[in-house]
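A single protein chain has been omitted; all remaining protein chains appear in their positions.
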Amino acid sequence: MDTTGTDPIEEKDTARTEAFSDAIFAFAITLLVLDLYVPKAGSPLTQALVNEWPSFFALFTSFLTVLIMWVNHHNMFHYIRRIDTRFMFLNGLLLLGVVLTPFTTSLVAEHVLLADAGLAAAIYSGTFLLLGLVWNVLWRYSSTGHRLLGANVTDEHVRTITRQYYVAPISYLSAFVVSFVSGLLSVCVVLVVAGFYAVTATMAT
Amino acid sequence: MDTTGTDPIEEKDTARTEAFSDAIFAFAITLLVLDLYVPKAGSPLTQALVNEWPSFFALFTSFLTVLIMWVNHHNMFHYIRRIDTRFMFLNGLLLLGVVLTPFTTSLVAEHVLLADAGLAAAIYSGTFLLLGLVWNVLWRYSSTGHRLLGANVTDEHVRTITRQYYVAPISYLSAFVVSFVSGLLSVCVVLVVAGFYAVTATMAT
Amino acid sequence: MDTTGTDPIEEKDTARTEAFSDAIFAFAITLLVLDLYVPKAGSPLTQALVNEWPSFFALFTSFLTVLIMWVNHHNMFHYIRRIDTRFMFLNGLLLLGVVLTPFTTSLVAEHVLLADAGLAAAIYSGTFLLLGLVWNVLWRYSSTGHRLLGANVTDEHVRTITRQYYVAPISYLSAFVVSFVSGLLSVCVVLVVAGFYAVTATMAT
Partner (left out) sequence: MDTTGTDPIEEKDTARTEAFSDAIFAFAITLLVLDLYVPKAGSPLTQALVNEWPSFFALFTSFLTVLIMWVNHHNMFHYIRRIDTRFMFLNGLLLLGVVLTPFTTSLVAEHVLLADAGLAAAIYSGTFLLLGLVWNVLWRYSSTGHRLLGANVTDEHVRTITRQYYVAPISYLSAFVVSFVSGLLSVCVVLVVAGFYAVTATMAT
């Protein structure tokens, strides 16, 4: 509070950016449920729900992926202690990708069993690939010369995070490439990547 | 703030996890309103709204149930003072169940008077049953060896909470079993459980 | 933080309840926009939008009413410094009314020019009437014997607030009664009440 006193323009705390990002992550992840379709009366319910499996499959994959992004966003702010306008716009680009997730999820759910499954999966994994790249740009911008980092963050910390953040774009590039072979397989890659991350992150605790 | 200084990776505060969870609880509980259907012009309004009673009934049941979950989530963080990555993923699994609530509510509202009411109610109560089980896993993980608890939480506190948390899975298991007899009765069990909890919690204050 | 240390069960801070309520107010107020309908290609746009005036009218009325509720909820927490489980459930009942607003708004927008306008307006104003009554119960519960109030709140403060909170149920009772004469007039009463409140609150500042 006092620190913003000297020059209110220059110094900005991270709290509201975190809250705004949290809200967008939370809404996007909750909006995924709108992709689920309640079968109307008349058709056998069991069969209708079983036929809807791509929607459940895509919802679960996207939920886990966005949850992991949120966990990482949360963790990144243990290092970042200041933000500036550039950071807010790069973070905004990240949030654009998050906001698009309910759409790409719905797209892949509706088309993963059709002839154009590859294109749908390419858009799905491609959006995550772009997200992974923006994430790396955001981190590079924040960490170069310790620009926005806390005083107690060491170079070793920075190198560890930088290495970890390479994983996402490489993984989603794989999923993107696989989409040209099989749309369904591409979504499976996204799910396996998320599952692998969740398990290793959990083991490392 | 200073405490995160020594090692930014290890120590994580609970504030953002609470805020993220709050947003998802709040959003899911608000999305329930989308299940309500505004009767179109032409049909008699009174009759149309009366015919819609399963939607109002399911909305109220889910609203109260999710509200109670939020109250419990809120209360749980009076004991939990630290979080780790495993906690975030278990909590994420909990939130997946919360996110699914508008779907399962809509499902049960549309089918509770049809021949497949039992299946719809089984999915509805089954999701709450899984939520109750995940909740117990989350609490066991947090409380074992006081892993994530505040220093002032006593063993007696832990035992009391542990006992309280058994109630949810047992109650929802009953509702789940009842769904094989009658879908409508199963939803009534969920409502009675929530109402009973609300009354006793209120009395105990 | 230290205060919750002595007995984590008994003492609860208000921050998360305020945040949860804020989120529900914010979502419900934003969901109102889903009632607006984008005219499809083919029909003349001007005419189509003009014909949609009941939706804009109802949206504006509900937006202002919910905004005022939020302002009052915000102000109430300048007095309330503690919460208990009963408060959380009464507050939850309040939030149920807020969550229903997008539905009642849509209902009144679609039916205000039809033969059943009175019923739609009765449901619309009746929900606000119930909200106003719950609000008074909540305040009575919180203020009786200074149960949940801050130490510095005087009896004079309490009496002033108590008097102010009578206005809402009386106003909405008027709107409810008027709905049996004219649905449109009833919605106008709700709008006038909100406008009158906004102007006087603003003047008093």
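Order of writing sets the chain letters: A, B and C. Residues in each chain are counted from 1.
The rule is simple: contacts are C-beta pairs under 8 Å (C-beta built on N, C-alpha and C of every residue); 3 or more make two chains touch, one makes a residue touch a chain.
Computed from a prediction, not measured in an experiment: that's the story for all the values here.
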Note: the excluded chain touches shown chains A, C
Looking at A:Val33, A:Leu49, A:Leu67 or A:Leu107, which residue reaches the missing chain? A:Leu107
Per the touch rule stated above, chain A touches the missing chain via residues 4-6, 8-9, 12, 16-17, 19-20, 23-24, 27-28, 31, 34, 84-86, 88-89, 92, 95-96, 99-100, 102-103, 106-107, 110-111, 114, 116, 119-120, 123
Residues in chain C touching the chain absent from view: 18-19, 22-23, 25-27, 29-30, 32-34, 36, 38, 40-41, 44-46, 49, 60, 63-64, 67, 70-71, 74-75, 77-79, 150-153, 157, 198, 201-202, 204-205
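Everything below uses one rule, namely that only the chains that are shown with their structure count from here on.
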Give me the chains shared as neighbours by chain B and chain C. none
Note the rotational component of the Cα superposition from chain A to chain B, reported as an angle of 0 to 180 degrees in steps of 5. 90
Starting from the mean Cα coordinates of chain A and chain B, work out the distance between those two points in Å. 25
Quick one: report the Å distance separating chain A from chain C, using the average Cα coordinate of each chain. 35
Two-or-more-chain contact residues of chain C, please, as numbers and ranges. 23
